[in-house]
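Below is one structure; the comments refer to it alone.
A single protein chain has been omitted from the complex, and every remaining protein chain is retained in its original position.
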Amino acid sequence: MYELGVCYRNITRTDRDTTDRLAALGSATVHEAMGRVGLLKPYMRPIYPGAQVSGTAVTVLLHPGDNWMMHVVAEQIQPGDIVVAAITAECTDGYFGDLLATSFQARGARALVIDAGVRDVKTLKEMNFPVWSKAISSKGTIKATLGSVNIPVVCAGAWVTPGDVIVADDDGVVCVPRAMAEKTLEAAVAREAMEGAKRDKLASGVLGLDMYKMREPLAALGLKYID
Amino acid sequence: MYELGVCYRNITRTDRDTTDRLAALGSATVHEAMGRVGLLKPYMRPIYPGAQVSGTAVTVLLHPGDNWMMHVVAEQIQPGDIVVAAITAECTDGYFGDLLATSFQARGARALVIDAGVRDVKTLKEMNFPVWSKAISSKGTIKATLGSVNIPVVCAGAWVTPGDVIVADDDGVVCVPRAMAEKTLEAAVAREAMEGAKRDKLASGVLGLDMYKMREPLAALGLKYID
Amino acid sequence: MYELGVCYRNITRTDRDTTDRLAALGSATVHEAMGRVGLLKPYMRPIYPGAQVSGTAVTVLLHPGDNWMMHVVAEQIQPGDIVVAAITAECTDGYFGDLLATSFQARGARALVIDAGVRDVKTLKEMNFPVWSKAISSKGTIKATLGSVNIPVVCAGAWVTPGDVIVADDDGVVCVPRAMAEKTLEAAVAREAMEGAKRDKLASGVLGLDMYKMREPLAALGLKYID
Amino acid sequence: MYELGVCYRNITRTDRDTTDRLAALGSATVHEAMGRVGLLKPYMRPIYPGAQVSGTAVTVLLHPGDNWMMHVVAEQIQPGDIVVAAITAECTDGYFGDLLATSFQARGARALVIDAGVRDVKTLKEMNFPVWSKAISSKGTIKATLGSVNIPVVCAGAWVTPGDVIVADDDGVVCVPRAMAEKTLEAAVAREAMEGAKRDKLASGVLGLDMYKMREPLAALGLKYID
Amino acid sequence: MYELGVCYRNITRTDRDTTDRLAALGSATVHEAMGRVGLLKPYMRPIYPGAQVSGTAVTVLLHPGDNWMMHVVAEQIQPGDIVVAAITAECTDGYFGDLLATSFQARGARALVIDAGVRDVKTLKEMNFPVWSKAISSKGTIKATLGSVNIPVVCAGAWVTPGDVIVADDDGVVCVPRAMAEKTLEAAVAREAMEGAKRDKLASGVLGLDMYKMREPLAALGLKYID
Partner (left out) sequence: MYELGVCYRNITRTDRDTTDRLAALGSATVHEAMGRVGLLKPYMRPIYPGAQVSGTAVTVLLHPGDNWMMHVVAEQIQPGDIVVAAITAECTDGYFGDLLATSFQARGARALVIDAGVRDVKTLKEMNFPVWSKAISSKGTIKATLGSVNIPVVCAGAWVTPGDVIVADDDGVVCVPRAMAEKTLEAAVAREAMEGAKRDKLASGVLGLDMYKMREPLAALGLKYID
């Protein structure tokens, strides 16, 4: 449930070093490390391929077709933040373009995650300002109604609290709650550490069936091989 | 309501110079300049990124799974035109591929905008023939029924009259009615002229809240800052 | 109707030479050569543009959110195969990532076609392992239930029998039944052979209306030109 | 292209008798009688089954999440009208409920056709005020921006001009342009007149293959019967 | 892969008694009895609630917007059949209305299952002729191209072979292959037989946790109760 017409100025951000180290691990590994929760719905796609970032969430709640609060959230951005924008109803309008991106970037924002549309995508790519969005649309928005800044929001089906860590790449967007960030980082690092050896084995032709010792449990469940 | 089985040969195209100058402004700025109307639905996407064009609309109405009228419209193309194809019912079939593109390009067409599917997209990219479409599909079409050429059509939710200006880029597709083209160009140019200065200010860290003098109206609506 | 809990080890693959020659013709031409059937639904998209492959189908049937059988099918891969994965219900989870791709590639697989999601797409592109999928998602899967390997499956609306030929490129994915592969290859080659001459004619400005002698049948149906 | 901020008070309605007689023929027969054009997309569904109406269109163009112009169009309603509401972007909000329905009904409106959502559907059914809509939603709307009344609109993919006839029933919604209404009525009546005899024949077991003399053309196209 | 332009006259239908007894068990129980396979996608919905039928499948493959083969399949209907209609590409057109329903009913068909649209739904309900479809649409179809009758088809994601049993009700549509019909019937009857006792227990307040002895396995997996 949303509190409307408020802007929280003091939020507790996840530790910077923990936040930053999560980027390299990627959304898939981080998502696994959290126990397969925290993922935004897969309709959230990057507007250009290749970006991989992490940052602390500052949130904004907007109304359909109205991007006024984008200017309010801009002031709350600190270097290393990622803006997470939720809308009170389904909307594909272009809430964000090169001017706002210039402002966000000047404040130190690393990316935008928005459950709606954006525009000026060619310029955003040239500016190297990544966005994960539901749509791309030339349609502009008005500035008429109050939403809120830095309240917890539901964005693309995920619950995001200001200060949480956002990890986003070509595979999608994951939200790591602040309280779980350090533990998640450790689990993700551990997970990744094992992957190199596994990859080498699989590349040499060893089968997952053997490497993971799956033949016995599969047979126990009744898998039949037929020649 | 559609008149079927007709091909209008004489249409009044928007002035060439006005048409051509709209390309550089882009679909988002043009859409704003028109008062936020005229946009085709955002499911219309370019088959490859980076193209930015404007041109005069020649229109074609097709039936589901039947691309016969594409050959009729080809003859009506003049250099600088963009073909706008509407379908009488939802369809994702591939109505258009490299052969038709070769023909359209030979006649001087700059692009195709189609509320259905296309194919041979790799070749179309190599040919530098941009298409905005609803789908990509290998599925071919038959040649059995009559549609119409150069009648007004509804394409992806927008009303397009032959001779209107189409502006298309990575953000989407906008239709500018002939009668509004000059005024829209002026408004778009004026809008763009202001953007450079704004961008510099925002890049320097000035906030939109201050630049657009938004603090007072936001407070008047009741926005509360909470520390 | 699916047989569950079985893995067929001996399947009859389409002749290698026939299979391999179909790649260059592309999915659109092959689809036409088969009489416009055999296409997977157009929501199946490549995870990166530009790949164009053909291969013999090995199939796997999976349950929603469970990728265990991916390891069973890995063992059945022979060089030149393409894995075709169907799910018993709609699912967008990421069933496949860089580790499985390493294993599949080590076994000689050329691609994966999956009616669900995949992840690690940046790495898959670097590995040059193409995938056609319904979604991209960081969400991982569990390993708990039995599906089947090398049974006939419905994948994205198409019936795929193990050993059939899969042709996939930027336009989509086509399945050519083994019994029709040779005849389809011949028809596709013949079709392609005619395209060069047609393209030259169209590029020179000859209209399809004349080249295909369409004016008469269009007039017979009642097409009216209005000046 | 839409003219914003205007309300046309004088529109030319289709002849009342012609309009009213189209209801009984139903949307499917009317759609056929027009040559299979004029249909709103099939996502437009009645909020309760069984209503079958025709009326003259008064139109309203609304912005996403803003129903202010509904009150402006209410004043323009004359007995026998059907309100056709288009939105400038995709929206599922509930623009219309029992209070507006009371007002519309008091003015003589027969129905609402809206490319968005409505609410209070249980009460609307009790009031016997039929609506065809894209969605049902409790979500209310604001009253902040100007749209237009009685301009031509694109509603659910169909072009509707004020004064046209709307025919709506469980099968969908068709728009008959004023200029075609009389001719369409005649064609629809003729079509319906033939249906009784056909139905009797088919009910007696006569096949369409014989009644429509289809065996020969099917054989000519190559249909093969296999025992 | 589809064979086009053929009509198979001799198909082997599932035993009548077995077929007929499956209706009362319903699609959910039958689907469970088959091991949770054979279900058509859940977008297939009844055009009116309450019908519950089973019958032997006669199949027809149609092209988008073309219902000609409906007349060919009509002749192949025997009392107790259900017509299963697949389309070669996505389509929502109304392929079927009251006249065809009259013909199908006269031949003894019990229902239609179609992966597209139908119309005249009010009349179909009055006729007591149930249909499960993807859409309802007034849009008619042409009669121009050959499909096939009584070949195996993919309908809404399920593989249906002529003579299989179709079970359809408010929960959806299931296809039971002929070879599995008897075994499925037995399993479904057994399943149903146990349900009465279970229902009584649950109605008396006994929990599934106890009735199914779930507490121990849940605890073994680590479920923690927190007061």
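Just so it is clear, A, B, C, D and E label the chains in written order, and each chain counts residues from 1 on its own.
Throughout what follows, a residue touches a chain if its C-beta (ideal position, glycine included) is under 8 Å from a C-beta of that chain, and two chains touch if they have at least 3 such contacts.
This one's a predicted model, so the numbers in the text were calculated from it and none came from an experiment.
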Self-check item: Partner chains on view for the chain not depicted
Solution: A, C, D, E
Quiz item: Of the listed residues A:34, A:166 or A:185, which contacts the missing chain in the full complex?
Solution: A:34
Quiz item: In the complete assembly, which of D:40, D:82, D:100 or D:131 touches the absent chain?
Solution: D:100
Practice problem: Return the single residue from A:6, A:175, A:188 or A:202 that touches the missing chain. | Solution: A:175
Quiz item: From the list C:91, C:118, C:136 or C:202, which touches the chain that is not on show?
Solution: C:91
Quiz prompt | Touch residues of chain A, complete complex, unshown partner | solution = 1-2, 4, 34-39, 41, 88-90, 152, 154, 157-159, 164, 175-177, 180
Practice problem: In the full complex, which bits of chain C touch the chain not displayed? Write them out. | Solution: 63-65, 89-93, 139, 142, 144-145
Exercise. Could I get the residues of chain D that touch the absent chain, sorted low to high?
Key: 5-10, 48, 68, 70-72, 74-75, 92, 94, 97-100, 102-103, 105-107, 117, 119-122, 135-140, 143, 145-146
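We adopt the following convention: only the chains that are shown with their structure count from here on.
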Self-check item: Labels of chains that are neighbours to chain C and to chain D
Solution: A, B, E
Quiz item: Can you list every chain in contact with both chain B and chain D?
Solution: A, E
Quiz prompt | For chain B placed onto chain C, the superposition rotation in degrees, Cα atoms, nearest 5 | solution = 120
Exercise. Calculate how many whole Å lie between the centre of chain A and the centre of chain B, each centre taken as the average of the chain's C-alpha atoms.
Key: 31
Quiz item: In whole angstrom, how far does the Cα centroid of chain C sit from the Cα centroid of chain E?
Solution: 28
Practice problem: Give me the residues of chain E that touch two or more other chains. | Solution: 89-90, 92, 139, 145
Quiz item: Chain adjacency by touch: line, ring, star, complete or other shape?
Solution: other
Practice problem: Report the complete set of touching chain pairs. | Solution: A-B, A-C, A-D, B-C, B-D, B-E, C-E, D-E
